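All protein chains but one are shown in place.
Chain lettering (A, B, C, D, E, F and G) follows the sequence in which the chains are written, and residue indices restart at 1 in each chain.
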Amino acid sequence: MTPEALRKLLQQVRRGTLSAEDAVERLRHLPFEDLGFAKVDHHRALRAGAPEVVFGPGKTPQQLAAIFARLAQHGTNVLATRVTEEQFAAVRERLPKAEYHPLARAIALRQQRKKLGKGKIVIVSAGTSDIPVAEEAVLTADVMGNDVEHIYDIGVAGLHRLLANRRALMDARVVVVVAGMEGALPSVIGGLVRVPVIAVPTSVGYGAAFQGLAALLGMLNSCASNVSVVNIDNGFGAGYVASIINRL
Amino acid sequence: MTPEALRKLLQQVRRGTLSAEDAVERLRHLPFEDLGFAKVDHHRALRAGAPEVVFGPGKTPQQLAAIFARLAQHGTNVLATRVTEEQFAAVRERLPKAEYHPLARAIALRQQRKKLGKGKIVIVSAGTSDIPVAEEAVLTADVMGNDVEHIYDIGVAGLHRLLANRRALMDARVVVVVAGMEGALPSVIGGLVRVPVIAVPTSVGYGAAFQGLAALLGMLNSCASNVSVVNIDNGFGAGYVASIINRL
Amino acid sequence: MTPEALRKLLQQVRRGTLSAEDAVERLRHLPFEDLGFAKVDHHRALRAGAPEVVFGPGKTPQQLAAIFARLAQHGTNVLATRVTEEQFAAVRERLPKAEYHPLARAIALRQQRKKLGKGKIVIVSAGTSDIPVAEEAVLTADVMGNDVEHIYDIGVAGLHRLLANRRALMDARVVVVVAGMEGALPSVIGGLVRVPVIAVPTSVGYGAAFQGLAALLGMLNSCASNVSVVNIDNGFGAGYVASIINRL
Amino acid sequence: MTPEALRKLLQQVRRGTLSAEDAVERLRHLPFEDLGFAKVDHHRALRAGAPEVVFGPGKTPQQLAAIFARLAQHGTNVLATRVTEEQFAAVRERLPKAEYHPLARAIALRQQRKKLGKGKIVIVSAGTSDIPVAEEAVLTADVMGNDVEHIYDIGVAGLHRLLANRRALMDARVVVVVAGMEGALPSVIGGLVRVPVIAVPTSVGYGAAFQGLAALLGMLNSCASNVSVVNIDNGFGAGYVASIINRL
Amino acid sequence: MTPEALRKLLQQVRRGTLSAEDAVERLRHLPFEDLGFAKVDHHRALRAGAPEVVFGPGKTPQQLAAIFARLAQHGTNVLATRVTEEQFAAVRERLPKAEYHPLARAIALRQQRKKLGKGKIVIVSAGTSDIPVAEEAVLTADVMGNDVEHIYDIGVAGLHRLLANRRALMDARVVVVVAGMEGALPSVIGGLVRVPVIAVPTSVGYGAAFQGLAALLGMLNSCASNVSVVNIDNGFGAGYVASIINRL
Amino acid sequence: MTPEALRKLLQQVRRGTLSAEDAVERLRHLPFEDLGFAKVDHHRALRAGAPEVVFGPGKTPQQLAAIFARLAQHGTNVLATRVTEEQFAAVRERLPKAEYHPLARAIALRQQRKKLGKGKIVIVSAGTSDIPVAEEAVLTADVMGNDVEHIYDIGVAGLHRLLANRRALMDARVVVVVAGMEGALPSVIGGLVRVPVIAVPTSVGYGAAFQGLAALLGMLNSCASNVSVVNIDNGFGAGYVASIINRL
Amino acid sequence: MTPEALRKLLQQVRRGTLSAEDAVERLRHLPFEDLGFAKVDHHRALRAGAPEVVFGPGKTPQQLAAIFARLAQHGTNVLATRVTEEQFAAVRERLPKAEYHPLARAIALRQQRKKLGKGKIVIVSAGTSDIPVAEEAVLTADVMGNDVEHIYDIGVAGLHRLLANRRALMDARVVVVVAGMEGALPSVIGGLVRVPVIAVPTSVGYGAAFQGLAALLGMLNSCASNVSVVNIDNGFGAGYVASIINRL
Partner (left out) sequence: MTPEALRKLLQQVRRGTLSAEDAVERLRHLPFEDLGFAKVDHHRALRAGAPEVVFGPGKTPQQLAAIFARLAQHGTNVLATRVTEEQFAAVRERLPKAEYHPLARAIALRQQRKKLGKGKIVIVSAGTSDIPVAEEAVLTADVMGNDVEHIYDIGVAGLHRLLANRRALMDARVVVVVAGMEGALPSVIGGLVRVPVIAVPTSVGYGAAFQGLAALLGMLNSCASNVSVVNIDNGFGAGYVASIINRL
């Protein structure tokens, strides 16, 4: 039932062609979602500053480009994650302003550039192999309107490098920490800062790393109380959570 | 908003003290659940013939008895699963008609005895240790208004006992198969009958049974296509699913 | 021993050329399955309306086509699941009426079109990546003679889309819910409907999805009592179970 | 090296009894932590509003009471989690103002009551068995100076109860969702709100719940992008993370 | 249908009071297990020398004693595994000849003492904690009519003890090896002997032993080709398999 | 020290050119394996009738052919498992009598054809996809000098096919059962026969089959006591174990 | 064969009462371990300074005391790990000099006090709950003749405490690091020191700590190259490995 339909119904009541009792009955069985709830949602991304997002794997370049173009019509920023260069080529043909970020393996189309985050998001990664996941977080936070700083290649076995970046960490309003292998970095950084730390385990490592399980378990058991965790390799999710925290 | 409140609003519209347009606005922002949706649910058990159910573990005898008594006021059948004799003693004080089923470790209060199932539910268990789970399924199906037959102690390593019960199996409209250890029985029975088989893995076994994991995985990988699976030791769930199928 | 052979033996007894005692001995050692049991089974698919099914992976196009053609001789519908286009090309050469369903990655040969299901089976999938598994369920239920409706791309994080389809769900006699990642959809839908829900976890997701394990465990622990579960990615099994329930 | 020692050294430099070059050498090898870094940390809880926290299991009542009393001397709030009534009895003897929260199984000593959080933290739990973990989160957030609202017993299989609380959820600045079994609730709530959702899996359930593993995996794979996760049963961690977000 | 019943039917045919055709029909629908198949099984233990076996856990002393006594009526040896002294006390009251084997935690009633095994079964255990499982194997093999020799406390980290027993191992017709922790002993012994080695992982160990998983996986991956494996702590199974091999 | 060297030493003692005391010292520090122990082993395959075996994966065709040819010089049968056609081509160039068994993915060179097994080994497989593993077992048992019979495509969901082969199973001295998915077949067959059953789980299946884990756990938890288990897909091991049992 | 027996044999050869050939034969079949190999081992603990060790769990006080007393007769130090006070009471009755270490849950009897380690072993533990495991390592290293220093309650989330102890760590010849939860401490310490780090995961933690699995995986994936790992809670093993390294 659209608002128009509802208006008609109420006018029938007003005109006396429908009794209040009957109207109650008809309204009682209304699918509630027709009362505007869904409509609100249609504009969610626009109002909330969240980008429209599409996940690349399993889609042909043509499929991805078609979805990307459709989402772009909403006027919001659009992000495609885990895409190949072939997928990007198809997107670029339709949307020449779309940009490919090879480290992040992502496509971004910026149609809005308003700054929405109140402070700085600092994104730290432990090893060079963690950079693709970290860059996905950086790009997500950037597309969602944040100041982002990234600090790469800081391992817990080299505390001096970590401590040398303490000041930058202290300036953050939210910190994202991306690490594979033993996933210890969020605990160490969590102990240095007083802001929320979003931990992202990565599938970097081999053997008993079990595709990120070791890092995931390590982060879930962090002895630092300000750490919460997202899925293995989920740089997008970490950037998203950090962004909505930074808007508060 | 209760139906009464809605009726008042509509009468205001009728009397012209509220414009249709304003009514649309007020209704649009109504929490939809107030339009009777929740109320319908209040009567769910009554109309659907589903028993009210309470899960025993972690509740004191007094807590369990209080919840049980409150549920009993709806006039439906009430079932408490995984209860101790102490918990039952507390229930019986309040509801003398409640019955304890020691094998099923369950309490049933029957306030409705209408037959709701169209055919017979046959519940098979593999070993004597599986009987508590099977009895929970038997009792659930019984309380939900079904003809139930149980066949116990039929293992796949003793085909003759299984085949000796083939006729009973053939008469079933739904079959529930309860088995621990390797959990092979649902596959064998699934191959003998043409009706749905609900498989219940149990935590019976030791070592590589891993508290029912072996049986669970076995049942999920059944080579019989008519088998679907519920949680380990979930006799209640199997009895419930079988009952709603038997009402179709 | 065929019935004919048995008849001969009995006629020998009748004529006195075989003593009752000797006949007992000969019958005692009869492989019992020769007494008609196996024969019944030969006609199982024909009488029961179950399609003959072949699983594609690991078979060469020629092998698949040969098996498919042999099964087709029974006159029943034939279904090949998880097949490639190359495998289909080989089948089509032998059976020009066989149809390829690319979304379902399946081949169907319809030789019977009788409606066998009593109500409608509604098949819901959570994300676009779950569609191949859902389509396998749709095709299976369709080939088995059911009215099937599919509702795609309904996630638990977007309740309005789910609720917008509530009416369609309410019309179902059986619901199949296909979901990867956290596998929460069957619980939500199970709470909305009163009919059996067959849950199909998919291997969609990454990281801690562990190839469908997260969805599988979620579905097995569903707080909705009307949910039972089949193997990860087992769209065929879900369609099959739904079909036999819908015939009851 | 304490500040006093450093002052002496510098005075030696000033007086010329130590060359700048030698002072550089001596300072270069200083254990850096003596330069006040550790001291800053001593006052961490006081300045940051974080409570001093002690974990109860494995400590005798006397040990717990001794640690609790020592922490209380800092003048901050003190929290002891997962404690028994025996442990509380020992604490109360030393600190009569300490309060026991039986649902949360925690002791709190409030020495500061300043409101530090900017908005409201809403804490939702799925089932009655999840309440202890939820109450631990509630108490933590409360002790850390937040407005806290709790909404209990909202399951995904009963959407109407969830939707009836939508307005309260909409008012939250941070939401904590506590759920066992399939752990689907954070996804559903994450889809309804635009603020950060901290998900807490609980060990509630049996069989394939695997002591909270099912809920944990479900939450990590949430299809709602605003969800991050803490350890199984870690109500304290969720309350802590929510509190530091709410101070931003 | 018993053989007697069959004989009557055939005599009816012979006398002409039943047509061959009708007899065919009646036999066709006979439950085949009535043709002597099941009966054969009734005497399985007696003829095969397999003991009747009952598993103790979860049975009250009275239940166990009742089952034990019933099985004893067949005249075969009877074995009860994983029993308590309380359970034994109840058995002894009914069957004074039953013997309790405290190391094996088992009760044996010997009613037959015929030697059925052709050679010697040697049972080796790695550590003192593995002895209960090893003794269960020893007792099973003994009750099943074998010469059994046991060699205890031979670890792979003390090769000299192992090699000192090489001659005894060489004399075995079948070897059972019981080991927890890393479960390496079957590989080493498998390399020394040319006969079948039945490996029994035990739940002995802690930490990464994971209740016998480490030993189980080690034994399944044995580099000795003559090793096959039974369930964790399944001393009975190993003794049983060794016994039927030793009868060949 | 070879026997010749030992003889020389003893002759020195005899001639008095070496004191007994000195000889003791020299012998005490002898590497004991030089006393003929190792030598015995050199002839192990020859005397024991075990084939020399080489595992194909990870070896270049040239490497495999070189190893194969070296092993062939011992005059025993030689078996190469899990080989490719390319590897076979390299072997055939050196050893024209070597034969490739495509189903078993193995190369066999028969240099001895003596019958070493006393009875028949029956090898059963559950599904067509299990055939490569079963054929590896068949070939191994054949090369080791056994009468082998194979029965393929017998699933537990089609008992009639299983029972139709009961007589063949009854004739076996050892049975090997190869099955993937739920791995239930060894239990069913174990209940039908009285001889040892060697169970081989296969990695056939998908989803919750977890590459053979489901079948492995099922077989380890078999309710038939005459079942022991080898590694997933280890057809060679099963054939080997069956062969050494069949020689007893 | 003892050296004496060998000497006799050689004297027979010398005297000509045994031919060299016959002596070769008799020696060839000698169990090689009789040539002094085993004897060496008998004195292993004495010469090597390794304590005799007995594992407490599963032994009655009397059994433990008997084993302990027997081992004490060798004159070496004796260590009993994971013992109860009851077990100690039984030991003390026989050996009044035995000492109970309640934190380490161990009994030590020192019969040798020679310093065998060349440098200092520093044992670090992360949390107070890890102390029992750390103390077991401390006691083991102490009983094995080492200078031992322990530093407790150093977590990675409080770097200042860690860095404040840097000098003590720098003085170590071997470091043992004991940590539960995320097990990150060995990586951080491994990066600070240049000596071997033995990492001991503990079962401390809850939820996704999975009884030490998280810490174990974290340590195995340490980004510090000087870290090796022992079993969960294996303080004894860590102290032992550290001791034998410290003797080099």
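The rule we apply is simple: a residue touches a chain if its C-beta (ideal position, glycine included) is under 8 Å from a C-beta of that chain, and two chains touch if they have at least 3 such contacts.
Please read these numbers as outputs of a predicted model, since none were measured by experiment.
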Which displayed chains the unshown chain touches | A, D, E, F, G
Out of D:L10, D:A89 or D:M170, only one touches the absent chain, namely D:L10
For the full complex, which residue in E:V124, E:V156 or E:A238 touches the chain that was left out?
-> E:V156
Tell me where the left-out chain touches subunit A, residue by residue.
-> 129, 158, 160-161, 163-164, 166-167, 206-209
Footprint left on subunit D by the chain that the document does not show | 3, 6-7, 10-11, 13-14, 16, 20-21, 23-24, 27-30, 32-33, 35-37
Touching the hidden chain in the full complex, which residues of subunit G are there? Just list them.
-> 48, 50, 53, 118-119, 173-174, 194-196, 198, 216, 220-221, 225-232, 236-238, 240-241, 244-246, 248
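The rule is simple: only the chains that are shown with their structure count from here on.
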For subunit D and subunit E, the touch-path distance in steps comes out at 2
Subunit E to subunit G, mean C-alpha position gap in Å, rounds to 38
Enumerate the residues of subunit D that touch no fewer than two other chains.
-> 158, 163, 207-209, 213, 216, 220-221, 231-232
Which chains touch which?
-> A-B, A-C, A-D, A-G, B-C, B-D, B-E, B-F, C-D, C-E, C-F, D-G, E-F, E-G, F-G
